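Everything below concerns the one structure shown next.
The complex is shown incomplete by one protein chain, all other protein chains being positioned as in the whole.
Per-chain residue numbering starts at 1, and chain names A, B and C are given in the order in which the chains are listed.
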C-alpha cells in the first residue's frame, strides 16, 4: 500500500503478462481430447511467480485478476444455452440433445480450472493449490478479496480438492513417540484447541492412555491434514486439565480400566482444506480403529470448547437496559452478584468477565455457576444461524449426529478457557447406533438432540427470560 | 437370453427396485452442501447387487438402465438455460448471473454421478468403479451396450477416473526379483505384448540389463495400473527375441556398456482405465528415472509390434482385381513370388500369409522382404483414421512425440509376431529435445515425423502403386 | 586327482604361501589388547583364494593345512600348564593364579581362530564362514577330510557360529505370497522333506490354512536359516498328501475350524549351521506365534518322515537265516506273504521293498500293514545310537520333549515316501505343559516317552521276536 503507484503498476502489468502466458487456452469442444498438455514450464511459471509474491495483498490481487479475467465465457454459455433450448423445442433425438448439453457443460467450465488442473500434475502441485486456497480464504477474511467471481473460484477449488482428498485416498496414521520428530513438530504446531507447551507435553499426549491420529493423503504420508486427540478413560471427563496437564500413569496401559474415549481436540492442520469434509470422517474412522483395539470400549464423547460464549454473553449484558429488571439473572442471583461485585451487575460483570481473575474467587465462581450454566445452555441450544447452531463446534458435532450431553462448570480453568467461554466446556456424546438418525434429523429438520441436563438448563433460561 | 421371459422380468424388476433405492436423490440446489451423505448401506447395496451379476449381459442391462433412467433432468436444464439467457439480456449484476450459471452447471450433473461419487468413498470403491468401467467398455465392444446415454455415462466415469488417477497421485514402482511374488504374478499376467512363459522368463525380464516399472495409485501400492518393460542395450534393437528369449549375461550390469533404452512392452493392467492418460506419462517418468540412474544414457526408442498389419495386407490382396496388374508388387517381385508359390500370387499369398509357415522358407523370406517392408511403411505412415495414424501403437507413440524411425524385417519370429504382422516390428525413437514439438505438430497438423528409411519405403510404395 | 603332480605341488605351495601371509600371528599375551587388527586385505586374501578353489577336494586340502599348521602351540600350552601347577603348589595369592590361568586359556586358542575372527568382520564374512563350514562338513562326509585337528577346527567354528546365531539375534519371518520372489525361491529350493514341484505348489504352502516361518539372522534379513512348514487343521493329520497335494479351500481361513497345528516339514537351509541349535528353537518360537494368532489352538504335532526305515528293514531281512523261523513275521503273516509274493518271503520282500510298486497292490498293502507297523515302531523306539534313538528325526523331536504319538500306515504314498520308509510316517506330539520334563528325561535317562499305540506295537514286536 505504501508502494509508489508506478511500482504497483509495474507489478500489475507483470501479473497480466503472466496470466496471459500461464493460463492455458480452452481448446474448442471438438479438440478437447486431442489437445496436448501445455508445456510444463507454462504452469510452473504461475507457481513460481505466485510463490515470489510475499505479501498477502499481492497474492490476493493476482487471484482477483485470475478470477475476474479467466472465468467462464458468458457469451459461449448463452449461445449453448440457446442451442439447448432450441433443440428441446424441436424434440430431436437423444444423441443430439445430449451433445448439446455436453457442449453447454463444457462452456460452463471456467478457464482457470484448466490452470489448476495442470498445476495439480506438477510435483507438489496439489500441495500448492491447498496453500493457494488457504491464502484465498485468509484474504476473504481480511476483506482483501470479495465478490462473486472470487467466491466462484473458491467453489471450483473446493470441489477439486474434495475430489482429491476424498476418503478413499486418506490414510489414518497414529502418532507415537516413535513417529518422526518432523511429524510431532507439525502436530504440536497445528494444535489449535489446547496449545502444546513443550516436548514433554506432546510426549504425554501421544503416550499411554492417549491416542493421537491424523489423516494424511496417500500421496503425502506423514503430512497431517486433520488431527484428532483422544483420551482413554474410565468415565466421561468433565475437566480438560485432568487430560492435558496431569501426568498420566507411567505404567503401561491397563486395558481393563478403559471404557471411554474422549475426543478432546480436533484441529484442521491445512487451512486450505476448510469445508472439505475431513473432521467428520476422521472421527468415524478413529471410532472404528479404537473399537478394534478395545473391543469393550462403549462410551464415546467429546470434551469440547465453547468458543464465542464469553463474547456472546458480554453482548447480552450490553444490550440490557440499565435499571430494568434483568432477564439474564433471577432476582436473588442479581442481588447476590451485586453484593459480591459491589456495583450495577451488568456493568461490573462486563468488567469481570472481560478478564479471567474472577475465576480465582471462590465466591464468584459459586455465584455464577447457576446463571452461566443456564445462559450457556441457551447459547449452545437456542442461538441459531440459518436455523443451525450458531456455535461452530456445536454445529460440527451435531451434524455428525452427536448429542449435546453435558455442560461442565469450570472445566477449562486455563486463561484461554476462562476468557473465551467462562471456563465452561461441553460433552457431545456419540451414541453409535443413533448418530446416523440424529445427523439426518439435525440436517433436515434442524432439530438439536440434547440430554435432560441441557434441556433443563434451557427451560430454566426460558422461564427466567420470560419474566 | 435363453432365460425364460418371466425370470428375466423378475430380474429387471429387481434392477429397477435396486436403482430406485440405491441412487441418491439429487438435493435441491440450495441444500446441496447441507445434505447428509446417504447411509453407507445404500450405495453398498448397489456394489453387492452388481457384484452378484455374473453374466456380462446382465451387468450391461443394469448399466443401461442406470444411464437411461438416472441421467440429467432435461427439464431442469432447459429451465435454468432459459434463466441464464434472460439474465443475460437484462445485464444484471455479476453475482446474479454467476449464480444462475452455477445452477445451470448443477442441473447438468447426471444423477448417477452422485452414486459413483458415494461409491468411491467406500472401502475398495474406486477399484470397483475401475472394474465397472472395464465391464462397460467390454459391453460396448460386444455391442451389448450402445447409444448416447451410455457414452455419456462412460464420459462421466472417465472424467472421474482421470481426476483420481491424476499423475500427482501415481507412484512409480520398480519390479525386481525382490518384489513380492504377488506383484510378479500380476505383471506376468498383464503382459499383453510378449506373453511371459514361465517364472524364469519373468525373472529374466526383471534382472540385469532389464527394467520393469509400473504406476500404482498411492492408495493401492503394489497394484500395477500400467507396466513398462525396458531393455538396456548398446544399440537400438531390431529383434525382440534377442530381448525376451536369450539369457542375459549372469554377470552384474556393466554400466559403461549401456547407452540405449529400448521400451519393448507397455501394457495397461487395468482395462477400466482406458483413455486415462497413463502410458504417455509412464514413459516420460521412466525416462527421467533412467537418466538419473544412467546419466550418460542418450538413446531412447521403442521396439514395437504392428498389430493389424497382416489383416490389412490380406484385405489389400483380396480387393485387388484378379488378373489386373498388381499395385502391391512390382512386376519382377510378382514373377518371383509366383514362381516360389506356384500360383496366382494374390490367392496363394493370402493362403501363405494367413499362416506362419512361410517364415521358415528362406527363399520366401528373402523374396517378401522388399515388398512387405514397403507395404508396411505405407500401412503405418499412410493409412489414417480421422487424420491420425490408423495403427493404434503408431498413434500412441506419435502422440507422445516419437519419430517413426526404423522398420525391422523378421524382428519378431514368434508365431504371434509372424501371424499378426508378418514378423515386422518398428522402432519409434524418442529424441528428448524434440518430443514436445513433434507431439504438438502431430496432434495439431496431423503431420507424421518419420526417418529417411521410412520415407524412402513410403515413396517406393507410392511410386509403385501409381503404376 | 587327475591333475599332474607338478601342478598339484604348485597349488600346495601357493596354499602354504597364502596361509603364511593371511593367518594373523598371535600377539604375545601382554600385547593382546594393544595389537592393531591385521590389514583388511590380509584376511580378504584368504577369502578370495578360498573362493577361487572350485573343487571340494582343493578346499579340503586348504582347510586341512590350516587345521594342522595353525592350531594350538602345544609347547606354550605345556609351559603354561606347568606354570599353573607350580603356582597351585605354592598357594600364591588369587591374582597370580588367575592370571596364570588366563595365560593358559590364551595359549589354548588355536591360531586359526584369529583368522576366522577377522574374516567375520569383513562384509559378508560370517556368511563366508557358514559356507566354509558347510564345505568342511561335506568333505568329512566324503572322507576327503578326517583326523582330530579337523574335528577340533570344526568344533571351533561351530562354537563361533553358535555365539553369532544365538537366539537373541534371530528374527522370525513369515512367508506369504507377498514375500519377495527371492525368498520364495530360496524356501522352495531348501525344502528337503517334501520337495516343491512348481510355483502353484509353493503358493499353496504359504496360503490359507498353512504357515511357513523361518529364522533369519538380524544382520541378513530375508535369508532363511531354518524353515518350518505348518498346516492348520481340525485334527492330527495322518497323511502328508492331504497337506501338500490337495488344494486348500480358496476361501479365507475360518479361524473357528482350526484346532491343530501340524509341523509337516522342517529344513535347515544352511548346511554350515548343522549342530547349531536352530530347529528346536524355531519350533518353540512358532508355537508361541501360533498361540498368539489362534488363542484357542491346543494341539501341536509333527507329521514326520522316517528316513532309514526301509534300509534298516532290508538289513533285517538280509540278516535273517534262510529257512529258520522268521522273527520278523508271525507264522500266519509269513504264510500270507509267501502266498502273495510267491517265493521265500525274505528274498521276495527284499525285492519288493527295494522298489515302490508293491504299494499299488491292495492285497500287499493290507498284508504288510500289521508287520510293518510293528517293525517300524521297534525301529523308532528300540533301535539306539549311544543310548539315544537311532532315527535322527525321532531323536530331534524327543530331545525337544515331544511324545512318539502315532504311527500312520500309508501316510506318504509318494515315490520317496514308499521307498525310504515303506509309506509310513509318524506323529511326534508336543504337549506344551510337559515338553520340558520329557526333554530332560530323554536327555538324562534316555527314556523315550511314547503313546499306547506305539508301546503296543513295540510289545507285539518283542513278543514275536522272542518266539
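The rule we apply is simple: a residue touches a chain if its C-beta (ideal position, glycine included) is under 8 Å from a C-beta of that chain, and two chains touch if they have at least 3 such contacts.
In this text, all values refer to a predicted model and were calculated from it rather than measured experimentally.
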item: Chains still shown that are in contact with the chain withheld from the display; value: A, C
item: Option from C:198, C:219, C:234 or C:354 whose C-beta touches the chain left out; value: C:219
item: Options C:200, C:351 or C:443, residue touching the unrepresented chain; value: C:443
item: Positions on subunit A where the hidden chain makes contact; value: 177-182, 184-185, 199, 203, 222
item: Residue numbers in subunit C that touch the chain omitted from display; value: 34-36, 39, 72, 74, 77-78, 81-82, 84-85, 88, 94-95, 97-99, 101-102, 104-105, 108, 120-123, 125-126, 147-149, 152, 155, 160, 163-164, 166-169, 171, 217-219, 399, 436, 439-440, 443-444
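Convention: only the chains that are shown with their structure count from here on.
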item: Chain contact topology (line, ring, star, complete or other); value: line
item: Angular offset of subunit B relative to subunit C [C-alpha, multiple of 5 degrees]; value: 180
item: Chain nearest the overall Cα centroid; value: B
item: Rounded Å distance, subunit A centre to subunit B centre (Cα mean); value: 43
item: Separation of mean Cα positions, subunit C and subunit B [Å, integer]; value: 55
item: Inter-centroid spacing, subunit C versus subunit A (mean Cα positions, whole Å); value: 65
item: Multi-partner residues of subunit A (at least 2 other chains); value: none
